[in-house]
Each structure stands twice: as C-alpha cells, then as structure tokens.
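Every protein chain of the complex appears in place save one, which is left out.
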C-alpha cells in the first residue's frame, strides 16, 4: 500500500532524489517538445507530430509508479513524454524524430511510431486505440510466461470511443490480464470536446461496464498521478486483472502541426496553463523559480546535444530501403 | 404511461383480441421453426439457419409495443420470430428460406438476410453486431425527416462484445437518436456462455457507460417484455434518445444446424423449457391446453400452406444472376 | 476559366449538393469547426449547421454505419475517413453491408452513399497514414471506386458520386489537395465509369491514377522533348472500369505502362494488365506490359526513403523511355 503519510517523503511518496529526477524529466520533455515545435516551424522536420506540452505530469507520474524496461509500454501517438519517462535515450529519439539512421527505428517510424522493443517499449501508435487490442495479447503473454510484469496501455480520451476500447477492456477483464489502461484525458480528441463525444461525466465511469476498477485523477499533479498508478499497479500486478486510470490534463498546443484551434477559447487554454504540472510540482518540493530555470537550462542543453547528434547522423541509405519489411 | 392496473386488460395491458393475436403469432413462429428444422434434416434446405424456439416471447412482446411497418426494424440473425411478429408474410418468408424467386429477397438472401424494405424491415444480419452501426444512420435519418418513428435494433448477448456495440450506443446517446436497442440474451453466443464472456451481471449494466437507460426483463414473459418495451418506446419516441432493453431468454435448439451442445447441460435446457413463453402466456390469458393445441394446429396449417407456396414457386433464373448487384 | 484548388473544388461540390438537396449531409471526424484534417469542409458548418455537418467521436465503424443506415432510409450521406488508412476500421460496414445489402435483399434496397478518403504518401505521415488502398475495393462487387486526379474532376466526379445510387469509395490524394486547375462554376457531373484520354500520343500508352496522372503528364513533357509521345489515360473510376479507351490506345501504340502509387503486388495495375492481356489488344502488343508502382513495403517516415517508395516523375521518364526504346 501507498503510505501517504510516510515521513520525510515528498507528497508522502517521493524521496528528494526521485523528486528531482521527476522534475528534470518533465523539463526534458518540455524542452524536447518546444524544440520539436521549433524544428517543425523551421521546416527541419517532415511529417507531423503531437506535442505533449502541459501533459508532462501524467508521463512522469506514471512511469515513476511502474517498472520501466521490465514492464511493457504500449504508447500513444502523443507519446514523447512517456517515451522519455520510460527511460528512452534522447539522442536516439531525436534522431528518429528527424528520420535518421541512428534513430530508434532507423528513421522508418518517426514520432508516431517510435519504439524501443529491447526496453519492452512496444512503440507509439499512429492509430487511435490501435494499441488496445495489442495490450490483450501482451497480457496473455505475460500470463503465459508467468512473470510479474504488467503492461501499461496509454490512450487519449478520444480513443475511448473506438470499438477497440470496448473489446479490449472486456477481454482483459474476463481473463484478468495484467494491463493498466491509462486514459490521458486532455479534454479534446483533435477538435472534438470530450463533453460532446461522450454522455457520461468521466471516461473512468466506463470501467463499470467491464467490472473493473476505474478512477479519475488530476493529471497535472504528479503526486496524485503516482498514487493512483501505484494503486493500479498493486492491484494489477497481484493478479486481480486490469485497471482503468483516467488522468485529466490539457494540451497547450494544437492537436498537430496545423491546427487553428477554433474549437476552444484562449481563456480555456489560459486557465489550464495556470494548472501547469512542472511549476506545481516545483512548489510541492519547495524548489524556487531560479532552480527550476537552472534545471531547465540543463534540459535544454541535453536537447541541444541531441539535436547535434541527430543532425550529424546519417540519413538511411536508399539501397537498404526494403530492409525490415520481413523477418 | 403504461397503466398496469387497467381494468379488464390482460396483464393490465392487452385486450383479449390482442392477446389471442400474440399467442397465435408465437405459435406461428414456433411452427415455422419446427418446420424449418424438419426441412433442414430432410435436406430440403441448403445453408444454415438459427432457430428461435423458446424465444418467441421476446419477438411478439416487442413488436406489440411498437408500430411495425411504421417504425424501422434492424433484425438479428436469429430473426424468424421478429420477422413474423413485424407482420411478415409467411409464404414469402418460407419462399425466401427455401431460396425461391417468390421469396422476399428473390432467394438471394435466405434466412440470415431476410428483409422487407417496403415495410421498413431492414433485414436480418449475418454479421454479429453488424446492424448496430447501421442503426445510428437510421436514427439520423429519422431525425432529419422529423418523423415520429423509432428504430428497433435487435442483437444477441454475444454481440454486446463487438466494438460496434460500443461505438453505436455512444453515438446514439450523444445525438439522442430514436433507437431502441434490444439485446436478446439467450445465455450463449454460440458456445460461449455470457457468464464467461462478460464480467458484469447484466448486459443492461453497460447502458451506464453511455448515459442511457438500461433494463433487464424476463424475456419469456410476454407481458413483461411488452411493458419494458413500451417504456422504452415512450422514452425514445418522445426524443429522449436511445434505450437499452435486455430480455433474458433461452434457445432450446443448437446454435445452428450442427451443434452438439457440449457447452451446456441437459438439465439447464430442461429448466428453461419449463419457463416456456407460450404456455406461460396461455395461463395468463386463461387459455386451456385444448385451445392452445387447436390454435397450434391452425398455425401448422398456415406453415403447411407456406411450404406448398414455396415448393410450387420457381427457382431464380440463372440468366438473372447478376441482377441486384448495382442500382 | 477560374482556377481553384482540388480542395476548393471538392468543397464546392459538397456545398452545391447540400444547397440543392436536404437529404445530403456530411459526417466524419473534425469536419465541423476544424474544417476537416485537410480543409475540405472548411466553413460548411457555418452555412449548414451541425445537424448536416456532423462531427463524430473517433469511431470509424460508426461513421460508415451511419452512412449505410441513412442511405438505406432516404438520405444521401457523405462520410469522411480522415486518412484513408482508417478505413480498415470500417471494412465491415463498407464491404459486408453497403456493398452487399442491395443484392442480398433481392435488389430491393439502395445505398446511395459516398465515403471520401484522403489517401497517399508524400507528407511524412509514415506507414499508418499514407496508404493507397483502392485495390481492395476494386475487388468488391456492389461498390464503385472513384479517384479524381484534377480539380475539375474532383468536383464533377464528387457530384456524380453523390447522385449515384450505389455506395461509392471516393479516394482523394493528399498531395493533390493544393493543386490548382480550371473548374467550371456551374453544377456539372463527370460520369462514373468513363476513362479519359488525358494526353494523346503515339509511342506508348500510360495508364495512371490519381497523383500519378500528374506525374505522368510531367514525364510526358520531358519525353516530348526527346521525341517520345506518351498517350496518358486516367480511368478515373476504377470500378466500374472503362477499358475501351485503354484497349484502343494499346492497339495504337503497341506498348503500355501502368502507373500507380499503391504497392505493385496485388494492386489495381494487375487488373488493368490482365484485362489488356485478355483483350483484343493482346495481339497488338509489341512489348511486355509493364507496371510501375509502389515498392513492396510500408511507407517509410524518412522523407528521402518515402519519395523512393513510390513512382516519381523521373521513374516514369526512365521506365517509359526504356519501354519505347525496347530496353526491358
């Protein structure tokens, strides 16, 4: 059990060291995304991307409660934050983002498909809800191998209206599969407000249709995310079956590269910006503005190095173009 | 509102005339199915069929609460009973079952696809859950035409685990579409016990995931089915949106032509046979064994005539084989 | 004549149909205030309101089913798959329901619906957002498959598709959206099931679809300077397929190159090649039938690899030149 009163622990759960690590990771994610946006606007990146600025709390809170590399990650299209929180190497990630041979996927996948299979990171998804049926198979596999792993399957609020959500949660439930379903509810599926897309207050309300636990948590509060995920993890890892966690958060930027955001107001965005996860966690751990900025610079430095790594990396060779289609 | 105490009405709801009509329709369905089984075993029918013996109460109770031919019917594969209760002509139905040119679908569709589009009967379904997304479109169409119709979409317990169930109920809910979803829970989807297939007590429990009403009713009690459907109808027809009714019943026969039924016990079947809907309703209306048998003979006579009609009908001409592919 | 983009032409067709006919509506993801991922429906919600420009949850099977059900009951829905790849989630409704219901019901139902799909590669969207899947639907009786390659045809074919009484899969190409061309302002339809000779020539028949029609035209310009004249034919409707102009052309030129972006293996080009080999043109062929099409792989993210995965102008030039010169 989570002991939320544990003495000396931040928020009752984190050592100071861990807390610093979390804040650094959030800053790294933020910097990655800011840089991504910039590269994009400079035309240095081809394709599209889905920025997670504003949602960093969900990524680091979640990964901190699980066992990255041991557990399985089934990531979402808006997955840069989760990738880094799962321990991904920022150089190879940047190289993938820019389509280089040194990237995680040799430049074949890009932002939407970045994966690190060796680290049990089964990749981001281009298909909304596409990782959910896959999670069923990963759950079956964990059971067959009798390990103590869990699978973390991440998706957005919009994905909860795909048929795949329904089939997968039902199968995971009847077979008590060790899968944690994390719904990152950032209020919109592209332009569709979740309030128009569903007729229940919370996506977690849908857990009852499968006889599994479902909770909603403030996704911008790292401590709360950690606690909720920890409960989910304990439940799931001990063989009780799947668990649905809905983390409420907000994306600051447009859905993808070209989004005029006519579907929401500036005020709404501003209001959510005031609930920013990094500053909020900084307060919890008593970190001053200045230190945050210092650490931000360190993060930016890492990103700069990553860009250098990526830019100095070779393009994939055209002669190898057919490699990797078949085993 | 349904006045369950209405004086002189059977079960508080039916005039005697109506009640006799319902019993006759149930007997007609039963006879159709018994005859179908016989024809099949004599090799007179090619293909497969899904018998609804034991489930007649759901079909007649439902149709009696709605406005057949005015409302839309989206039928299920196990749909002979609903087809007849919706006012289908037994001769043309038998002709379709036997693949004749005089059949509703000119022998092209057969048992699984029998339809009467002119009567707003949009046909039975070969695909489990396949009519559910279609119901969304029918609902939109009714709204656009601003009529007071409703659509009745029928499916089995097994269908409630298809992704189509989820997407459709959600869409119908957010747009308040006039669709009544009738889940005919006969305890199995082929060999799969509903108890193994879902992890909640009732399929109607899933209504809460869409913010719509859901009820479970004894499907072998015609009066109860009528009442539940009437409530659903009033709710839906007055613009409140979709409604989910789960009718618990049981199929006496195998799933389709070749089913050894190893997945259930004889005792279970027997127990359910004791809850038979026809005799039960006969008791409610105070009809004696003898009269039931008399009426059964009348039903059988109709079926015999239908078989004669079908047998004397021409086969579809091979030269017309490509007709009907394109408009 | 006024020039507008392919996107504008599509929008104009939708607007005209909706103004004329209350049974036409549009349904899909982010087609309302967002205006559609590629801007095709921009502004339409202001004119027609949210009951006729229907934003949906992310439920592709539901979108397709909504079209089928509405079409069966008197409407003329236009559905949108935001990226054509997502049609994989709507296959049941499109191929087992829309395509078959009329036949299964003995010819007594009609399904007048259009499903628009944004297809093709070239935008760095990688393997799950760049496919060209038209061949699947060419294999499904009951469907029609349309693939406009110019703004004028985008408008005329879309209006024809909306008023066709059969389910139509309408494949657009992301790289064509911003292309411009002359488009008549009035209402007109471009008939389904009629191939078009896009350019006349005598040395080689090129059958191309969608973006490859544009590339073939560029290749023809280049080759023309070398004295090689390509005859380019755009089937425009892949099902039903009008082979007559193709067969006639091959009988004239004696050589044929089929070009499409989709993967070659199992692609639409195989059908065209087979029909030529079965036709009266067979005896007139003086070179093997050639296909130039997508490599046997998913679309890669890297921009350079992506461009190499599908036929570009220079590939058409090379292939056509070789064929004409007898190098194969």
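Order as written gives the chain letters A, B and C; numbering starts at 1 within each chain.
In this text, a contact is a pair of C-beta atoms (placed from the backbone, for glycine too) under 8 Å apart; a residue touches a chain by one contact, two chains touch by 3 or more.
What you are looking at is a predicted structure, and each value in this text was computed from that prediction instead of being measured.
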item	value
Which displayed chains the hidden chain touches across the whole complex	A, B, C
Which residue of C:152, C:183, C:262 or C:310 touches the chain not shown here	C:262
Which residue of C:23, C:59 or C:95 touches the chain not shown here	C:95
From B:30, B:92 or B:108, residue that would touch the chain that is not displayed	B:108
Chain not shown: contacting residue from C:241, C:259, C:310 or C:324	C:241
Residue, one of C:25, C:103 or C:171, that touches the chain absent here	C:103
Contact with the hidden chain (one of B:189, B:214 or B:241)	B:189
Touch residues of chain B, complete complex, unshown partner	45-48, 99-100, 105, 107-110, 112-113, 126-130, 158-159, 161-163, 189-192, 196-198, 259-260, 262-263, 315-316, 318, 321-322, 325
Where the missing chain touches chain A, by residue	72, 103-109, 113, 115, 117-118, 122-123, 126-127, 130, 132-145, 163-164, 167-168, 170-171, 174-175, 323-327
Touching residues (missing chain, whole complex) on chain C	85, 88-89, 91-92, 95-96, 99-100, 103-104, 126-128, 135-136, 138-142, 239, 241, 262-263, 265-271, 273-279, 282, 285, 288-291, 296-298, 300
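Simple rule for what comes next: only the chains that are shown with their structure count from here on.
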item	value
Remotest chain, chain A as reference, centres from CA atoms	B
Cα-centroid distance, chain B relative to chain C, in whole angstrom	41
Chain centre separation (chain A, chain B; CA means) in Å	46
Sequence positions of chain C contacting 2 or more other chains	56-57, 59, 61
Multi-partner residues of chain B (each touching 2 or more other chains)	163-164, 167, 170, 174
